[in-house]
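Note sheet for the following structure.
Only a single protein chain was left out; the remaining protein chains are all shown in position.
On to chain A.
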């Protein structure tokens, strides 16, 4: 049977590799830093010795149980050492090791180092070999990590990969709902929602989901208009479908509703601008709203703006001074199109 992947750390007292009988025949290999090392790290003795023994087995290509144990120790000291992880995979394969146990091992490391590329890559390698049976366990694990940091980029990427490669979509939309209820500003959850509604095999894709998603998103915008995430998501629902975006009256409606209460809401003004740019014929209400906002500023230009889009740009230049350069540029793209 495959060896366990636990290291000798289980023993009560840590024994330096040089005093371990099972490593007695190994000649440690020191790091070749040259006579005048730069960015030299003052390694602790323990670190240096473990690395020296690891190097010996790594250079010899020894795929053995003791090598597996030693890699666990190196990983524990520095989980960012991708060479060790790579070598460990070779050893695991050579020993035909129990990969479920290995998953438990890497999960323990991941909980202490949730923002490490190597750990998540190792998990993906394992999950790919273990197949769809592991999907739900992986989803549980990422859920746990995301409960500590709901925006962990690695955890989200892993979760998305497991969904697409191994499945487990059944409760994913519900999970997005839950996260957005907890924190509607969580853009990672909005992004996950986008994956689910476009790619879940259970939901029929974007075309089938768009209508109800627009309602959901409009609700989130009206609740907190200053939250950028749903505004971007709303536009994303019509990515590549400008004609449909223009035709959906709920889009310009939500902008107008928000502007009634907050006439300088940058997201609303910005979305209206986009709508006009793709050819929306403005309603009288829209024209009136913009006209009123423009006139409410005594310092506004006297000159009548050539069109509504330019007028919105002027408003944005004024009420979003941090992005004045951006809006000034945007304005030039309007005149160059007409």
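Keep this in mind: a residue touches a chain if its C-beta (ideal position, glycine included) is under 8 Å from a C-beta of that chain, and two chains touch if they have at least 3 such contacts; residues count from 1.
By definition in this document, contacts and distances are computed from a predicted model.
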{"item": "Listed names \"FCP1 homology domain-containing protein\", \"SURP motif domain-containing protein\", \"Possible replication factor-a protein\" or \"Protein farnesyltransferase subunit beta\", matching UniProt entry of the absent chain", "value": "\"Protein farnesyltransferase subunit beta\""}
{"item": "Residue among A:65, A:130 or A:319 that touches the chain left out of view", "value": "A:319"}
{"item": "Absent-chain contact - pick from A:134, A:176, A:209 or A:265", "value": "A:265"}
{"item": "Residue numbers in chain A that touch the chain omitted from display", "value": "29, 31-44, 47, 51, 55, 58-59, 77-78, 80-83, 86, 89, 117, 120-121, 124-125, 150-151, 153, 156-157, 160, 164, 182-188, 191, 194-195, 199, 222-229, 232-233, 235-237, 239-243, 257-258, 261-267, 270, 277-279, 297, 299, 317-326, 328-329, 332-333, 336-337"}
